[in-house]
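One structure is given below, represented as structure tokens, and several questions about it will come after.
Just one protein chain is left out here, and the rest sit where they should.
First chain written, first letter: the chains are A, B and C, and each begins at residue 1.
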């Protein structure tokens, strides 16, 4: 059973620690946080774990096999680097880093040292995304044309990152996982309506090399919470509404195609078939994720959401930020990759 | 009572003719369509009206005071011009023309001849938009930050226009009516997933001179029909869901503002108040629109959706098309206007 | 092509006349209504039909093969009887009569004269009920346990009938069609909240000889319109939400069964499978109904909703009324039938 050290016990760290404990596959060996109140809470929940205010001490502890990082984004890089240097496996919260070069460094360092580097793109492990991923892999949707996501709500303005790095990161990770195509260009626009706080509303369009298009609409200043994604394929189309308590994923046997009606005429004909909502697993995403992490640590396999995926997501976030600064001017992701 | 000639009795013409007849304020004097079957249908519904296959004849008829044009988009300009030349008032289906220069010509010609030029932006006359417009005018929403519309469905692929000219045109007209700000730049991306047919999916972002942002998501290849618009203001926010059979417009007393928490700290605080859904009129939009047209013909007043608005909408459509061709590169609408 | 006479051109008559005309299988030969304004409207829509203020004249007209009765409920019996006496086929609006004895008379008279007697239980011909009926007939739901319908809205208080005769009649007809079981007892309660008007709210429970239970909740004084029916079977369960614009019928692979856990213990185990929403036909129910009527007139077949079904529905309505008067005291439907 591997021993885990939790770095950061603020908002997300407690969830990671709980999932590790519940998994039965790993144990929470240490928890580190600079805030005494956080450590107190941690100690009450995890009486068998050691507490420390010194993250470095935990990273260097020989009894710790892996570090899970749930600290502010700008600290992800130094902590993950230190952990890899110390020979630990690493699971880092999303986004992996706030800088492309740093993300690339971590990927290369993990490869060099043969350590697992996994990014906590939790949504990839949800039953909904697992089901959609299976359908796409099985060819059920046909060619995937687009991924169109609306992810808006009121609240949770972040202080250090804007709405793109906070919300669009989820969709970038999901699309990276679902699509077998690479992004070539991104066009993004953002606005800030609460002066002094980061951008709170953004639209992003990504063009893929296979012809697919992704569209993301993210907003922290919406009157209602919407988590709705449409996925259009040549054979079937999906509506994933994450706010539903049941039937989150609906698959429609619908589509359109061109039918030649004569030498000068053509008509689009429609297919309006049944809808199907598969029963989804009720397993918590975080538990599936911890299992994946443990499996990879034990076998050396690459996780579903490994450092390469984390790097691609950071590249897209960085490109989106650049496009925003240019009011939507498209940023070429191919060049960016060639340059790497 | 003014006498109206209906040009085109295909999909929309019958609705215009029926609304004129039901209004009791105008009479359907003539109906023109080149298809004999269409004229037969027209004659059965409007036995007192004269039928003709020659639109020009109808336009020149001295008994006809006004022409309502419901023909394919590329014919809007020649027919409207001819009607104005003949001294008739004109109501033309949306979009007014498919070319900015032609739209400008019509506006100037109507002014020169003192004739009403009105564009059939029907949505502006719906009870929902009337109610939202009143709230914004009364300052109830505070400063309007954004207009975010999702207008997707399966079907009705057009042959001669793409999804922007077919669906986004509605939102451009609505925003033009609601916002007291002028667009300065537009960034748009589109894709075509049914080869041989026009673009069927597009995202558009418009930046306004007062800081507002409009975002439109239009799609002919979506599995479900969505007509949902979020409008964010500094005081209140609106969700307009046109697919609901009741409570189409919901007003939320919600928002966020910055509260200073200390010299180095700030926090966003939220307001989570009541929701209110005003009872909406059940009057048909088209009837309200015909009344507006008649009122303007009789009094010389400028209609809510006059040629100037129609021109601005065509300018935005043209700019959006250009941005699409550039994969989202923003197109400056100020220059465009200065140039005019 | 059979010739039809329409008796009553108020609320429902125009729909029947239009459906006959659109069917292409029958012609509207005559229309009768005592109100001159109604006849004028009728003449405009059906210029080829003869108009009369004398229903008797129409019933006796030798050119008329069948009479469709859309007059107030208390006139159904005398008109239908007169039409059968005159040798006409009859389609009568729901409820067939307001009296069991009269309904029985009509059934017997139609049988004696070899004429079609059909009741306009329109819901039975909707694509939703057609689909549910097919599923039940194919055994897809397994044994049908219950039919639970909520049919409430604001408005349309009737003057001459209460909410049971106006709304519950629909569900009685649907259940009569769907279930292969006979009702044995009915318990009903009603209340009147607008003094001077008929009862506007009622709950009805029907026990069937096969063990099934039907539950109806009808109300004219509800704040919102609900048309929701749950149908529980041993294999699958259905939610039919008629207010949805799409996916009106959803089939859930869900259920519960008893699993023996030991000599003194038992546990209920659940099945939580997929949901499936079949694509429904878009054909108008009334058109399907007219086709059924014409088919039966031409072939002598018994319609889906024949007089026997109409009689059973009237028996249930009468029994429900009696139970209401007794504040829910169950009324035995077997006795009632034996007595007949």
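In the analysis below, contacts are C-beta pairs under 8 Å (C-beta built on N, C-alpha and C of every residue); 3 or more make two chains touch, one makes a residue touch a chain.
Keep in mind that this is a model prediction, so the values were computed, not measured.
Enquirer: For a quick check of understanding: of C:102, C:181 or C:203, which residue touches the chain that isn't displayed?
Expert: Going through C:102, C:181 or C:203 one by one, C:203 is the residue touching the chain not shown.
Enquirer: Which one touches the absent chain: C:137, C:154, C:243 or C:301?
Expert: Reading the full complex, the residue touching the unseen chain is C:154.
Enquirer: Residue-wise, where is chain A in contact with the chain that is not depicted?
Expert: Contact residues on chain A toward the absent chain are 224-225, 243, 245-246.
Enquirer: Please identify, in ascending order, the residues of chain B that touch the omitted chain?
Expert: Within chain B, the residues that touch the unshown chain are 247, 253, 272-279.
Enquirer: Considering the whole complex, not just the chains shown, which residues of chain C touch the missing one?
Expert: Residue positions of chain C that touch the missing chain: 145-146, 148, 150, 152, 154-155, 157, 159, 185, 187, 189, 191, 193-197, 200-201, 203, 205, 207, 211, 213, 215, 217, 219-224, 230, 232, 234, 237-239, 250, 252, 254-258, 266, 268, 270, 272, 323, 326-330.
Note that in this section only the chains that are shown with their structure count from here on.
Enquirer: Quick one: which chain's Cα centre is the longest way from chain B's?
Expert: It is C whose centre lies farthest from that of chain B.
Enquirer: What chain is most central when centres are computed from CA atoms?
Expert: B
Enquirer: If you count the contact pairs for each chain pair, which pair has the most?
Expert: Most contacting pair of chains: A-B.
Enquirer: CA centre of chain A versus CA centre of chain C: separation in Å?
Expert: Centre separation, chain A to chain C: 53 Å.
Enquirer: Counting only residues that touch at least two other chains, what does the list for chain A look like?
Expert: 272
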